[in-house]
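Missing here: one protein chain of the complex. Every other protein chain is in place.
Now for chain A:
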Amino acid sequence: MKKPVLERPVLLDVQGITRLYGPAKGCEAIDFQLHAGEVLGIVGESGSGKSTLLRVLAGLEAPDAGQVLYRRQTDDAGAEEAELDLYAIGEARRRALLRLEWGLVHQNPRDGLRMGVSAGANIGERLMAQGQRHYGQLRATGQTWMRQVELDPGRIDDAPRTFSGGMQQRLQIARTLVTQPRLVFMDEPTGGLDVSVQARLLDMLRTLVRQLGLSVVLVTHDLAVARLLAHRLMVMRRGQVVETGLTDQILDDPQHEYTQLLVSSVLTP
C-alpha cells in the first residue's frame, strides 16, 4: 500500500542525529522530517532515548553527529526560504530562535515557569524579550491567553505556586504559545496529572494545535495521549527508531515485535 503524500512543506529536517552517553544510552542515527502543521509523537519506554532526542531537537544539547535543519518560510510571496542548521548557527541566533519562533513545554511546569513572579509576568516574559514595552497591552494579552487555556483571567496577578498542577501546566502552555511559535516541543505534557485533568488538557491542546496551525514534536510514553494528539508516530527502543508511520496504523497494526509488545501491554479498562 502506498502511503499518502503529504504536500505540506518540510519544517524540520533531522538527519542522522546521534547523541550517546554510552552504548545504547541516548539516541542513534535518527532521521525524520516534520511537516508544517503536523504533530509527531515519539513513544517508547523509559530510557529509550526519546527525551535525549527531544533535547537535541530543541537546541538544548548538541548532538555527537547529524544535523537539525529548520526551514523557515517568510509570509510574503517572495518565498524567501532560509534553511537554518540549528547547531551551525551561533549560540545567540539559536537562543533567539528558541525564544521567539520555537517553544518548549516541560513535563514539570516548575521547570518552565518562573515561580517567583505572577502568572501575568510569566505569560508576558517572551513578549518583553521581543521588546514589547507597553504594560497595558502585555496585561491584555496575558488575560486573552489565560482565557485561551481556560484559566480564570482574574487570577492574572496570582503566583503560579497558588495554582494546581493542571493549571500550572496550562499556564506554561500559555507562556509558550504567546509569541505564536511555529514549532513546539512537548515533553510528556500530561505527565503527573490525574486522568480527568489530563483529558481536559488534551482536549484544549488539540483545539489550540488546530486553531494555531502548530507543528508539534510530542514525547510521551502514554499511547492514549499519542493517539489523541499525534498524526504520526515514531517508536523508539534502545536509542533507535524501530517503527514509524501514521498513528492509527501503528497502534492498530503494529509491525515490529517491540511495537506489538508496547501496544498489547496497554491496559484497557
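Assume a contact is a pair of C-beta atoms (placed from the backbone, for glycine too) under 8 Å apart; a residue touches a chain by one contact, two chains touch by 3 or more; residues count from 1.
Definition applied: contacts and distances are computed from a predicted model.
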item: Listed names "Xanthine dehydrogenase molybdenum binding subunit apoprotein", "Alpha-D-ribose 1-methylphosphonate 5-phosphate C-P lyase", "Spermidine/putrescine ABC transporter permease" or "Aspartyl/glutamyl-tRNA(Asn/Gln) amidotransferase subunit C", matching UniProt entry of the absent chain; value: "Alpha-D-ribose 1-methylphosphonate 5-phosphate C-P lyase"
item: Listed residues A:Leu138, A:Leu151, A:Leu177 or A:Leu251, member touching the removed chain; value: A:Leu138
item: Contact with the hidden chain (one of A:Gly124, A:Gly166 or A:Pro181); value: A:Gly124
item: Residue ranges of chain A at the interface with the undisplayed chain; value: 91-92, 95-96, 99, 114, 116-118, 120-121, 124-126, 128-130, 133-136, 138-139, 156-157
